[in-house]
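One protein chain is absent from this view; the other protein chains keep their places.
Chains: A and B, in written order; residue numbering restarts at 1 for each.
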Amino acid sequence: MNMKASFDDSVELAIIGAGPAGLAAAITAGELGVKATVFDEGSGPGGQIYRAIEDTGNRPERLALLGEDYAKGGDQVQRFRASGCRYLPGHGVFDIAPDGGLGVNGPDGARWIAARRVIIAPGAMERPVPLPGWTLPGVMGAGAAQTLLKSSGLVPSTPVVLAGSGPLVVLIARQLLAAGARIAAVLDTTPRANFMNAAPLLPSAYVAGNDLRKGLRWLREVKRSGTAWHKGVSRIRIEGDEAVEAISFSAGGRSQRIACRLVLLHEGVIPNVQLSMAAGIEHDFDDTQWCWRPRADAFGRTGVEPILVAGDGAGIGGADLAADAGHLAALAVAADLGRLAAGDLETRSRPILARMRAGRRVRRFLDCLYRPHQEVLAPPDDETMVCRCEEVTAGELRRVAAMGCPGPNQAKAFTRCGMGPCQGRMCGLTAAAVLASAGGRSMAEVGHLRIRPPVKPITVGELAGLAGVGEPPAGAPPMPTGPKDEEDA
Amino acid sequence: MFQRLCEPREPVSFDFEGEMVTAEAGDTVAAALLAHGVGHNRRAVVSGDRRAPHCLIGACFECLVEIDGRPNRQACLTTVRAGMRVRRQDGPAKVKNGGGE
Partner (left out) sequence: MKADVAVIGGGIHGCSAALNLARRGLKVVVLEKDHVGRHASGANAGGVRTLLRHEAEVPLALASRAIWHDIESELGDDCRYHTVGQLAVAETDAGLDELRARDARMHDLGYSHEELINADELKALVPGIAATVRGGLMAREDGAASPYHTTLAFRRAALATGVDIHEGCRVETLAPAAKGWRVAATGIEVEAGFIVNTAGAWGGHIAGLIGDPVPLSYFLPMMMVTARVEPFLKPVIIGTERPLSFKQMLNGTLVIGGGRPAIGDRDTMTYRPDFAGLKASAETVRDLFPMLGDVPVVRSWAGIEGIFADEIPVIGPSRASSNAVHAFGFCGHGFQLAPIVGRLVAELVMQGKASLPIAAFAVDRFDTTE
């Protein structure tokens, strides 16, 4: 099979992802003469936050609804297009090796590529919200509904129940209302205790940026619109036979039930860590953001020399922090490759680092205010589906925990939790939380699901046609020249 | 469940389970199916329960469909193309039986 040679097998800087961090890294790389190739699973630049921005630029009806924070992505993308980087949409990365090798799958087939430096900027995904009934058709992420608006101009045509917690809930409620959708109710699951815990962080966060003031304005708008807003919501159950029919919940000491056909769930976002884990980077459990994060310094340098991480994929911070992180990572790469003197690196990075410190004050407040309720992390009802792909419930995980299963990797072998196509993206954190809680251990002790490449599915045919790898020895399994044990005698 | 802000400016038609679906150029298959009112695109592999797109960004793998004979395609990561043949993925992937080429 002839692979169309669409690029060399080796690149100077590979950037994975074209969201704010990837875009910024490419722009900075271009300014400093570093040749960057950007691999993007999506069909156009912008990642998730600026999804379809190039197309939407021509669609005033969508642009008006999505607001200025989205629109400003248009400038970033234009600068990205002018940066001189090579941009490859529709190319997913299925593996990264510690030497900077990348396995890439695209329209022309799969290829192994060598890169001198790699910046992983894969962004975030919505935190899975396991509840009874969450697998029914008609339940989606709130961000998913926003994606439909951005990329296809779709708006819910049936009254929506929006359930969850986090800055995006307010934003999406506002966008839905502006788009003419009806919101049957907002079920705010923010635990009451969070307001107390977050209050001390509020003053410095309020001063640090415009975001909070904006968020409060939106909140007032939504409430003024008459939308039912229930606070302190818990015990959510989604009901229906073949699709969503109703949602029941507890709030203010009362149980309530709302008939509906579309439920949007949101409990914040978490980093996509599959690639950073595949690369062998150490990860730590972040107890504040309640997620795994790659261990990295201020520039995104990890313990694996050719590989840096930037943006929400390294820890949730939002678009502005992600862009700054992308800048810094590209500066670090330029310095590594001799395109930037150490003194210049220092000079250029100082203002960015200062800006990021301010941004983090806002983030700390938001993290504290919107820390998910424990029942979102480790669902109490045994019937709740944890692994959607292989249909493993919380109850089954608790059963294997009782049998002595210490963590998600062993639970996987017993229950198949994490063995389906999503490779643990939707269930990994929840499984670890259920097992940790059942065993009275911490998330760090329990550990995370071991990531096993390919981190994106690749077909037998695509793998058979993989270009850019050498031939393994032909014939019988090679007799390895592994270390021998005689010396231990 | 979902409607368009405006009619497709650049319509693209494809086949879903024998029915013609009109999408907008640039739509993902998942968005097009949702706009068309398709309630579910697959059945879960163990229980056979109906499933529909959930995350819309390629993480959840609920949107799996068969496209032009190829199973296990993520509808939310695939852009519509005129004349595509899309089928529900009911359980495990089917393989064409019988001898090889």
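The rule we apply is simple: a residue touches a chain if its C-beta (ideal position, glycine included) is under 8 Å from a C-beta of that chain, and two chains touch if they have at least 3 such contacts.
It should be emphasised that the depicted structure is a prediction, and the values quoted were computed from it without experimental measurement.
Undergrad: Looking at A:G33, A:P203, A:P351 or A:G461, which residue reaches the missing chain?
TA: Residue touching the chain left out of view: A:G461.
Undergrad: Touching the absent chain in the whole complex: find that residue among A:G17, A:G73, A:G103 or A:G317.
TA: The one listed residue touching the chain not shown is A:G103.
Undergrad: So one chain is hidden, and I want to know which residue out of A:G280, A:G395 or A:G439 touches that hidden chain in the complete assembly.
TA: Spelled out, the listed residue whose C-beta touches the missing chain is A:G280.
Undergrad: If you put the missing chain back, which residues of chain A would it touch?
TA: Interface with the chain not displayed, on the chain A side: 95, 97-98, 103, 112, 278, 280, 406, 410, 413-414, 416, 419-421, 423, 452-454, 457-461, 463-464, 466, 469-472, 474-486, 488-489.
Undergrad: Tell me which stretches of chain B touch the chain missing from the display.
TA: Residue positions of chain B that touch the missing chain: 45, 69-72, 91-101.
The definition used in the following text is that only the chains that are shown with their structure count from here on.
Undergrad: Using mean CA coordinates as chain centres, what's the chain A-chain B distance in Å?
TA: 23
Undergrad: Could you pull out which chain B residues touch chain A in their complex?
TA: Listed in rising order, the residues of chain B that touch chain A are 1-6, 24, 26-28, 31-32, 34-35, 39-40, 44-47, 49-62, 64, 70, 72, 77, 79.
Undergrad: Tell me, which parts of chain A touch chain B in their complex?
TA: 41-43, 48, 52, 55, 61-62, 65, 125-126, 128, 135-141, 143-144, 147-148, 151-158, 179, 242-243, 261-262, 272, 388-391, 420-422, 425-426, 457, 459
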